[in-house]
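Removed: one protein chain of the complex. Kept in place: all other protein chains.
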Amino acid sequence: MIKRIGILTGGGDCPGLNAVIRASVKTAISHYGWEVLGIVDGFDGLIIPDKIFKMDLDSIKGILPKGGTILGTSNRGNPFKYPVKKDGKIVTEDKSDEILKNILKFEMDGLIVIGGDGTLNIAYQLYKKGANIVGVPKTIDNDLANTDYTFGFFTAVNTATDAIDKLHTTAESHHRIMIVEVMGRDAGWIALNSGIAGGADIILIPEIPFDIEKIIEKINERNSRGSHFSIIVVAEGAYEKGKDKHYIEKAKNEGTLPRYGGISNYIASILSEKTDMEIRTTILGHIQRGGSPTAYDRILASRFGVEVCDLIAQKKFGYMVNLVGTQIVSRPIEESISKQKLVDPYGQLVETARRLQISLGD
Amino acid sequence: MIKRIGILTGGGDCPGLNAVIRASVKTAISHYGWEVLGIVDGFDGLIIPDKIFKMDLDSIKGILPKGGTILGTSNRGNPFKYPVKKDGKIVTEDKSDEILKNILKFEMDGLIVIGGDGTLNIAYQLYKKGANIVGVPKTIDNDLANTDYTFGFFTAVNTATDAIDKLHTTAESHHRIMIVEVMGRDAGWIALNSGIAGGADIILIPEIPFDIEKIIEKINERNSRGSHFSIIVVAEGAYEKGKDKHYIEKAKNEGTLPRYGGISNYIASILSEKTDMEIRTTILGHIQRGGSPTAYDRILASRFGVEVCDLIAQKKFGYMVNLVGTQIVSRPIEESISKQKLVDPYGQLVETARRLQISLGD
Amino acid sequence: MIKRIGILTGGGDCPGLNAVIRASVKTAISHYGWEVLGIVDGFDGLIIPDKIFKMDLDSIKGILPKGGTILGTSNRGNPFKYPVKKDGKIVTEDKSDEILKNILKFEMDGLIVIGGDGTLNIAYQLYKKGANIVGVPKTIDNDLANTDYTFGFFTAVNTATDAIDKLHTTAESHHRIMIVEVMGRDAGWIALNSGIAGGADIILIPEIPFDIEKIIEKINERNSRGSHFSIIVVAEGAYEKGKDKHYIEKAKNEGTLPRYGGISNYIASILSEKTDMEIRTTILGHIQRGGSPTAYDRILASRFGVEVCDLIAQKKFGYMVNLVGTQIVSRPIEESISKQKLVDPYGQLVETARRLQISLGD
Partner (left out) sequence: MIKRIGILTGGGDCPGLNAVIRASVKTAISHYGWEVLGIVDGFDGLIIPDKIFKMDLDSIKGILPKGGTILGTSNRGNPFKYPVKKDGKIVTEDKSDEILKNILKFEMDGLIVIGGDGTLNIAYQLYKKGANIVGVPKTIDNDLANTDYTFGFFTAVNTATDAIDKLHTTAESHHRIMIVEVMGRDAGWIALNSGIAGGADIILIPEIPFDIEKIIEKINERNSRGSHFSIIVVAEGAYEKGKDKHYIEKAKNEGTLPRYGGISNYIASILSEKTDMEIRTTILGHIQRGGSPTAYDRILASRFGVEVCDLIAQKKFGYMVNLVGTQIVSRPIEESISKQKLVDPYGQLVETARRLQISLGD
């Protein structure tokens, strides 16, 4: 029988994390009568368990609309390859047994892990080693398989859309090319969705490598039709056709491109050589990870937080919650981490963008 | 072969209407090469066709983020029972043949109708009489069958959630009962979703008639736990257990309740008699129908607008677009209008609310 | 020499209260090296001093953007006429000596009081009895003399303006009269400012009693010009020319008007009899007192919080901070409470409204 559970959050910030925590704590305590231990700083908090604390309903007061996570997140990395100092050098050690030991020591009958693919991967390995883990998918990038959407995603899309809205007027009155760089790592979900929502002219995503000449073609076509401005939304992971997927990153590491400033600056440089239009860039950066979650994301996060407790009650360890249509369902964590959900270059959403006369740069 | 189509919007305002219009016009003109006629004021504009105008890409410039509809909406009502003055009296006439005649006269090979159940019902009847109609579902109430969500709904939920957020601090510092009345007609979707997103204590929806004693019980329970305030979200269509579903409306018509002010004032009156807490009401009213659509709603509306053109291209008349999971699919209009999608009192979302310790007043 | 100060907030909620608290605590501790005592629940907390606590920099973490007040506010009322139960009855007692005693007991060398005219009046009386009090003006109503603006005011105006923005589209497409009721007590500042900012057609404020016929005139004039909708912003304290200033309130107390629902419902009733247009009302209520303060209000509140500490350092007790132009200056509390700052019916702002063709209902 379940008496006590633990809860932790891992990976990058994501609006809605606190809503999940709140929903799980409420359900666990008030509905199931369990005790809840809050684990601070992700898996780090299970390696050196000096910040584990008993949560009550006061612990979660007022956190529903807040960004960030009251539990903090790991700053050290994978516990299977945990960095430690030995003889003055940094080496890695497998700390997974310590985690299992501490789960036992604190008598957690179940452990809720809220995280993206990295965190869920670790969770799955720990589950295989015997930990009673259930998972909640988390990423603003929306690239997790099995779930229609992840919480945080539409908040990030809203932030990016708001920025595009604001750029429209100034782009129009000043005959400019405006480039907005958005997040998403190897996935183009944020770029594609915010670009459609904001009425972008060109959207560049990692799933469809771009051709700079096609971009210029689109800009010229717009100029010739009397629209003397263009708005380009570019995913941070977008790259040029024929080039290595990570050439920007490599160039930064090699010092041939500046360390700070991403793909948008690179595109701006090329376009400024090849056109005579003024170009301005906006790099939204981490503001996409912050802010109060939208109602959509708060509801999704709350539903995940409630349903993941049911997985524990049913002892469906190794499972995670997912959104399918309008229902929360459960599937093995293993399924989710074995593949990444990318934008389908031939799917309905890309096709929609094309019919809206948005160039994908290809 | 399709050469020219018409487009109209019917019924109450809904954020995202312009996004649908824009997407359809773009797709029709730029992708399919059709001509597009804008029909002003809903079906009224097909009865007296003096405001039909040819739309081009300039007609839709800048409308994506805007609330309202550039095409206007009917202010007269059902064309099958159209109110006309005859011998000084208002009588109703069937104007459907005139609509069919005008569709022919203006050589529309297809007609996009964007509307809620009322408008879609009319559309279906006209389709049965021979009109080449395709439909787009529209309602902030989210009560249309076959589609997971309608555009405008989450914008309305966001507006209501934002209001609840703002009430939290003042409720807390002043030991008050705050009542927020939201829209939704006979459906509790807006109340249930915004109540979960905003962290309400009590949510009252038409699908679950409330018991005032249960409401007081919940308030007292909160007081005894040290939470000297409660936030109640009430759907405009909520009603007391054992009473007629529309007793408020009837009392208004009979003059025993004031014409302006709804269910929230009624509940406030009863609670002020039965408790000694201060009570404040907020009636959001039509601000829920306005404002710039959220990114989610803009994307959904744009996808509907694109896909409904494909229905015309495929001559799937009598069909409408729907959202199922992450895909836009088509189903007969007939299916959608034959039943209303209400909140399932035993469904997952209501259960989630209960596990979050929200009282449904029952 | 100052060693320790107290701080309290009184009266209704107002966005920016936490920003003042944060600024005062930071300045007191880090700049001046004082100790700071947080007094909970306004002057109540100095009558029964069981919740006074020592504040440090952790006490104020993360509160800058938050509505409400972490110190709470009085729920009992004036300490000079404090309600107490005696022999089963509620009688009032003068508790001011207990406040003075507790200020001494807790060794506060200065006391920061943040409040509106009621709270500042009490503060002034306590100051005259010997308390080392300095004041910070606080009201969303903006009706305090000597200061150009109070924090919280423009946040409330923004909330009301946002509502008016949202009503515009639906008013336009449906040929309706939309009435928005806003706060402000006896002052029309919120109504006048949000009405100008939102582009209202009619603004009704307590400083200019309205004539219902003039309202109808304006609506008809708009109809005749092709604008088949009108937006009316009405201050909660507005009243009809020739009637008693508080007839609505009296009618409520006498039971001839319903207890809940204000002047907007009253105007809606009359207009619905005298015109054949549809009318809708929105009553914003306490959402105007909540939400994150705008940048303007956070800056003003922070400046007040810093400068009021300087008043203590300079031992300018009995003084309060005010905004004059771009500078924070100090003036005696006495001056501020002896008169209310109302809208000048012949002043520049009203004249601006008139030139923008806004009817003031007179």
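Letters A, B and C mark the chains in the order given here, with residues in each chain numbered from 1 onward.
As a convention for this text, contacts are C-beta pairs under 8 Å (C-beta built on N, C-alpha and C of every residue); 3 or more make two chains touch, one makes a residue touch a chain.
Remember, it's a predicted structure, so these values are computed and weren't measured experimentally.
J.: Quick check: which displayed chains does the absent chain contact?
T.: Displayed chains contacted by the hidden chain, ordered by label: A, C.
J.: Considering the whole complex, which of A:G6, A:G45 or A:G72 touches the chain not shown?
T.: A:G72
J.: Touching the hidden chain in the complete assembly: which of A:D117, A:D165 or A:E307 does that?
T.: A:D165
J.: Could you please point out the subunit C residues that touch the chain left off the display?
T.: Touching the chain left out of view, subunit C contributes residues 23, 26-27, 30-31, 62, 64-65, 148-149, 154, 157-158, 160-161, 165, 168, 193-194, 196-199, 292, 294-296, 298-299, 302-303, 306-307, 309, 324-328, 348-349, 352, 355-357.
J.: Can you list, in ascending order, the subunit A residues touching the missing chain?
T.: Within subunit A, the residues that touch the unshown chain are 12-13, 66-69, 72-73, 75, 159, 162-163, 165-176, 178, 257-261, 264-265, 268-269, 272, 279-291.
Operating definition for what follows: only the chains that are shown with their structure count from here on.
J.: Check every other chain and keep only those touching both subunit A and subunit B; list them.
T.: Output, common partners of subunit A and subunit B: nil, no chain qualifies.
J.: Please work out the Cα centroid separation of subunit A and subunit B, and write it as a whole number of Å.
T.: Using C-alpha averages as centres, the distance is 32 Å.
J.: Mind checking the centre-to-centre distance between subunit B and subunit C? Centres are C-alpha means, answer in whole Å.
T.: That gives a centre separation of 35 Å.
J.: Return the residues of subunit B touching two or more other chains; collapse runs of consecutive numbers into ranges.
T.: Residue numbers touching two or more other chains: 165, 168.
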